[in-house]
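What you see is part of a larger complex, with each chain still in position.
Order of writing sets the labels: A, B, C and D. Residues in every chain begin at 1.
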């Protein structure tokens, strides 16, 4: 079988590419999906429907269009990787993890050890906690390809 | 019918009590539930099972015991109120909101307007965004008690 | 058992009261629920959260608050009665019927015979089509109380 | 992945073809589905099973055969586009939207701004409201094909 892996969270470092490249190098049977990771394009997703004077509604329209994509990928994924980086609130990553938990989708968190405590609820429902993309690749190789 | 309302998120201000008192004053048909809001007790929930030298596992044990309670209340609730305050990461609040979204539980967010942008995904799946506990009470009165 | 019956649709005639009175006269084991049927209050449900210059967003906010109530009642009901009257678009009634159909909730339509053709899809998924409130009461009596 | 997009609603203008052509021009990974849009064929779907003297039953038989198709496509779709035009009751479009809402299928409404108010409940559960087929195509391109 091919495994659908959803890559959720931080968009300011190249962790997605590292995992995708690592999986490709091992020829793993994985199809990756992700939210739109171009920050400006993502924020502007709803602008085509008309401008808004109120920022709340601009965010609202864009976020719902983005949610068509993210919700669908989460529902179709077999595994999610949820990355928390150093900056920003990243509530969307925790929100995705909550969806995974409620849907019974196994997910792996990827974050440094200095944010263990604030992420304890998210980690408690995760199947693993990794600190590097290469650990994630190693786990994906084991789960999808070991005999 | 009685409505089950789950109060999720920030534990450092009295917003829960304001909502509970407001609903009581109006005699609304609501049963409120919440996580354990004593921060120290919550962090120590797993200590009775033995001490851990590694903080990750201490947090892990406690968070899972807390999750027995929170997950059950979320699954049984009719409405959730998810509060984001000024301090801390509050990933657990976004995680609860994600669970609500995936389970189809209507939820209302409660936060100031300076965090609209980082909460846009959480707000996009919410049924309403309030900035004060009294607005929440007013909505609960309308939803549960208007003719 | 008590039966939960949700009364959906037209709000400009007293069909709800006729059904409720008819059921009460027969002492049927039924608890009725409904959307807020005060048209002005319903349209203004979201105004407490701040005014909107754009009517779309005013409607949006109010409709979502109303949906907390209607969606919950639909999910908890055992039977829905969906009424289509002579005036207005009444897309919300058809929308409720669609939700019932997808959730497997048995529903009865209540409408005159001059709108059979445009309601054919809605009627096709219904358990019965009635033309008067007293027919609805008679069916409810049979379903909930016959031996 | 290929995305399944269901086109629901009005059958008297060429909005479906505009969306299909627009998606084809961009080579989007989308498979479109629809109800039978030949009005006469749709109304006569059940005639092969014998004629009916009562119009209610003729409509009933045809609508159920049509529902085999529409219900299946709705359940299998990833996104639905629900179009409300200028004429007719179009309760079937609102009925489809209600099914989508209950099944958690993201849907986009397509209608002019003069029917915002009667469609407020349908729009409140939608992920976006568009006024032109080209806006729909642009959103589909973003959701299914952006990086």
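Please note the rule applied: contacts are C-beta pairs under 8 Å (C-beta built on N, C-alpha and C of every residue); 3 or more make two chains touch, one makes a residue touch a chain.
None of these values were measured; they are calculated from a predicted model.
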Entire complex copy count, 4 subunits given:
8
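We take it that only the chains that are shown with their structure count from here on.
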Where chain B and chain C touch, do the two copies share over half of their residue numbers, giving same, or under half, giving different?
different
Chain of greatest Cα-centre distance to chain D:
B
So, what's the distance in Å between the C-alpha centres of chain C and chain B?
31
Compute the distance, rounded to whole Å, between the mean C-alpha positions of chain A and chain B.
23
On a C-alpha centroid basis, what's the spacing between chain B and chain D, in Å?
37
Multi-chain contacts only, two chains or more: what residues does chain A have there?
64, 67
Would you mind writing out the residues of chain C in touch with chain D in their complex?
55-56, 59-60, 62-64, 66-67, 70, 84, 88-103, 113, 115-125, 129
Provide the residue numbers of chain B that touch chain C in the complex, in ascending order.
1, 3, 78-79, 106, 108, 127-130, 135, 138-139, 142-144, 146-147
Which part of chain A faces chain D closely enough to touch in the complex?
4, 31, 33, 36-38, 41, 45-46, 48-49, 61, 64-65, 67-69, 71-72, 76
